[in-house]
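Right after this comes chain A.
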Amino acid sequence: MANLSGRRQSPLYHVIYIEREREREREREREHRIILQEVQMKGPYHKKALTNTAVKQKRSQLFTQEAQRQAALITDIEKIEVQYDGQPENCTLIMNKGMSTPYNCAQHINQMMMERSVLAEVDGQVWDMHRPLEDNCTLRFLHFRQSDPYYANKAFWRSASVMLGAVLESSFKDNLYVELCSYPSPNVRSGSFVYDVDLKIPEWEPSKEELRTLSGEMVKLSLAAHRFERLEVDASVALKMFADNRFKTQQIPQMAAQSTSGNTVVVYRIGDFVEVSRGPMMAGTSHLGKVSIVAVHPIETNEAQLFRVQGVALPRGFLLNHFAYGVLEKRAQQMNSGRLPLNISSTEPQTQASTL
Partner candidate 1 sequence: MNQAEIRKLIPAVRVAINAKHRKFSNPKGPEGRLTMLRKTVTELVKLERVELNYQRGDEARGYAERLIAMAIKHGDRHIPTMEMANYWLTEKQLVHKLFKVLAVRYKDHTESYTKLHKAPNIYPGFYRERVVLELKGNPFPPLEKKNSSHNWIHNILLEEAHQDYIRKKLKEGERSN
Partner candidate 2 sequence: MVMAVVAAAALRSSSTRLSRLLPGVCGEAWGHQARRGAVLRVLPFIPTQDPDVIKKMPEDFRAVYPEFLPGPKPEYRNRLREKLERQDMLARRSVMPIPEFYVGSIMAVTVADPNASGKNNRFVGICIQRGDAGLRAWFILRNVVDHQGVEIKYEMYSPLLQSIEVLRLEKRLDDELLYLRDALPIYSTFPLDMEPEVMQEGAPVPVNPIKVQLKPRPWHERWERKNLQGVMDLGLPERFYKKAKLHEKPWEKYDLMKEYRATIPEEEQADIFREISPHYPLMESTRRRGKRKRVLPSIS
């Protein structure tokens, strides 16, 4: 605590401070706000500062609008037959085409399937739990405790990266406009999940408290139990959403070119955080159990000073004693060897994950 009482200011919101320090901080902020208000009142020509909160709201609004627009396209309800294969018994479900999701099917089966299923397997293809079913199909559910939960683990690692992105975007003060860059293809064996981010600070060595705060934010996000809402949107809509992010605007056209339809990308929303990714993601943030953000490594690129934020997590219900988990945390502190966004102008799309 003593070293925190020095000059150094944390860029995070929720860092624990000595009481006096916190008080001083508040005063300073109050002054700052008053100045800001004055500036805003002074003239209409003053350019409004770009904040993460505003950008997030905008993206979320666009997401809602697009979702409503797509929902309105379905004018009449068609029925499809879903052959469910698995516990407690095989059955056939009559669902709505383009509306019902595997999650809805699980709701018809039982609570346990609903809660533990991470992904669905539709006609042998890995499918998000909240992605509407498109035609007659066979359905299976995937979870973390199968004998080979490869896809579930991969989705978990990818979702943890995205959740880390959400936390990074919301945890910093408004004077820092955080721009998320990308994360490498999820690889559980690397020992850590990663998000590369432009924090607009030249250098930052986070203290233990700051890392713990970030971990706490991850836990809060997990406790909020948001769904991973999935939406397939036109590249133009995605570009509109991510107009304020210079990395994503470069990545979206490439991702769209690689997609099957040639001009669409997939966006996910958790709470009000929107992310463009190829997926698939796990069913909801509540699948995340024990989690810790352990390290932040600076990365030099030719365009900006980026930071590689790393963490390690376990799904909910996986109990590990603190020593073993400490070993994992220690390993996750090493610089992740995943692909670096070195040359941003020619960076590959952010997810190298195969569509399976």
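In this text, a residue touches a chain if its C-beta (ideal position, glycine included) is under 8 Å from a C-beta of that chain, and two chains touch if they have at least 3 such contacts; residues count from 1.
Behind the choice of candidates: all candidates are chains of the complex that A comes from, given by their letters.
Since the model is a prediction, treat every value here as computed from it, not as a measurement.
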| item | value |
| --- | --- |
| Given options 1 or 2, the chain of this complex that touches chain A | 1 |
| Parts of chain A lying in touch with candidate 1, wherever the complex brings them together | 144-150, 153, 156, 188-191, 312, 314-315, 318, 320, 324, 327-328, 331 |
